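Here you go, one structure.
Only a single protein chain was left out; the remaining protein chains are all shown in position.
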Amino acid sequence: MTLMILDLIGIFFFAVSGSLLAARRNFDIVGSLLLGSLAGLGGGVARDLIIDQGVPKAFADPVYLLPPLLAAGLVFTHALGVQRYRRTLLVFDAAGLALFCVTGTLTALQAGLHPVPAALLGVTTAVGGGLLRDVVANEVPQLFNPRGVYAVPAMLGAGLASGLSVTGLFNPAVGIGVAVLVFALRILSLRYGWRIPLAGRTVASAGD
Amino acid sequence: MTLMILDLIGIFFFAVSGSLLAARRNFDIVGSLLLGSLAGLGGGVARDLIIDQGVPKAFADPVYLLPPLLAAGLVFTHALGVQRYRRTLLVFDAAGLALFCVTGTLTALQAGLHPVPAALLGVTTAVGGGLLRDVVANEVPQLFNPRGVYAVPAMLGAGLASGLSVTGLFNPAVGIGVAVLVFALRILSLRYGWRIPLAGRTVASAGD
Partner (left out) sequence: MTLMILDLIGIFFFAVSGSLLAARRNFDIVGSLLLGSLAGLGGGVARDLIIDQGVPKAFADPVYLLPPLLAAGLVFTHALGVQRYRRTLLVFDAAGLALFCVTGTLTALQAGLHPVPAALLGVTTAVGGGLLRDVVANEVPQLFNPRGVYAVPAMLGAGLASGLSVTGLFNPAVGIGVAVLVFALRILSLRYGWRIPLAGRTVASAGD
């Protein structure tokens, strides 16, 4: 139950990021709803297909459609800052990332996956929705933006969630603590422009 | 059986749209077959993965490969208007959209989904193949083109198909009537440049 509520909140965060991107790209209100749905529900649908536990939750229970509807409405009515959309988008994206790396890992463990693949699936859930959002909108994914770290905090959060669950130390408060840590690392990395080494050393030294 | 025939016709329509896009982008004949297959079969494979009823139909029965082969052949031999490819592409895309929002919803209801997610899956089936086609060919998806409406007629068609099925009023003739309505709305929206409000109001007023 707690897991479902955290999942719905994470869906809302990512849906806002999708609807904000739609607003920036001058998509219409239905495009906003669809891009928000893809961002919010895409990672979880991929996760549910992989754990093979029947129909993905987003298609089994209509309640999963409410967060994207709410997000598209809030963006349309400017309850959320479309003017400073880029900063707002990154904050909501970071919040979704932080929740999903935890909830995705727990869902995978509950489905019986080995702890290492469960953490991998948590990372997939966390980065999947944002990746789909950016690919479909023809943007270079945030995931591959070398300014700031994106996957690293999600890996840390998923690894912590998996490790603490396996050792019996996990509870809802711990899970929220892990999510807050992931969120803080992501936001700090953007604020201070943290970088990690580039994929190839020569190219790295040329690029810096 | 009727459902399968309508599905195969819808696959053919979307496959033509994919092969026409391949022709415009100067892909070769095999690229045409592959992009047509992705456009024609992609939405249905996603639907079948989500309803979790075994191997997706496109991979269970070789007959599903015939529409993309036919489409690539017709585009190659210019039996279909490659010269006016853009208009032809949009007409075939609209016809596929109209059929798939109905057949996708019915398939989902038959698999036991709740009527609301069934309509959502019908929309996913209808817009999925075209979305994959455009994303893979590195185009901004038709789905997000604010000129004309795309998802709205599909939502209307899927909602009607779901509602009429649940209330026992659905039969094949009604289904074809719903598809004709969806097709007409899509084509009229392109002809007269119908628009719906943009995702964010300020951006909308700036854009108009």
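A and B are the chain letters, set down in written order, and residue numbers restart from 1 in every chain.
Simple rule for what comes next: a residue touches a chain if its C-beta (ideal position, glycine included) is under 8 Å from a C-beta of that chain, and two chains touch if they have at least 3 such contacts.
What you are looking at is a predicted structure, and each value in this text was computed from that prediction instead of being measured.
Asker: Could you tell which one of A:Ala23, A:Leu121, A:Leu164 or A:Ala179 touches the chain left off the display?
Answerer: A:Leu121
Asker: Which of A:Leu20, A:Leu33 or A:Ile51 sits in contact with the chain that's absent?
Answerer: Only one listed residue reaches the unshown chain, and that is A:Ile51.
Asker: Contacts of chain B with the missing chain: which residues?
Answerer: Contacting residues on chain B, toward the hidden partner: 19-20, 22-32, 34-35, 45, 49, 52, 54-56, 58-62, 65, 72, 75-78, 82-83, 85, 135-138.
Asker: Identify the residues of chain A touching the omitted chain, counting contacts across the whole complex.
Answerer: 49-52, 108, 111, 113-114, 116-117, 120-121, 127, 131, 135, 138-141, 143-144, 146, 149-152, 155, 195-204, 207
FYI, only the chains that are shown with their structure count from here on.
Asker: Quick one: chain A and chain B, Cα centre-to-centre, how many Å?
Answerer: Roughly 28 Å separates the two chain centres.
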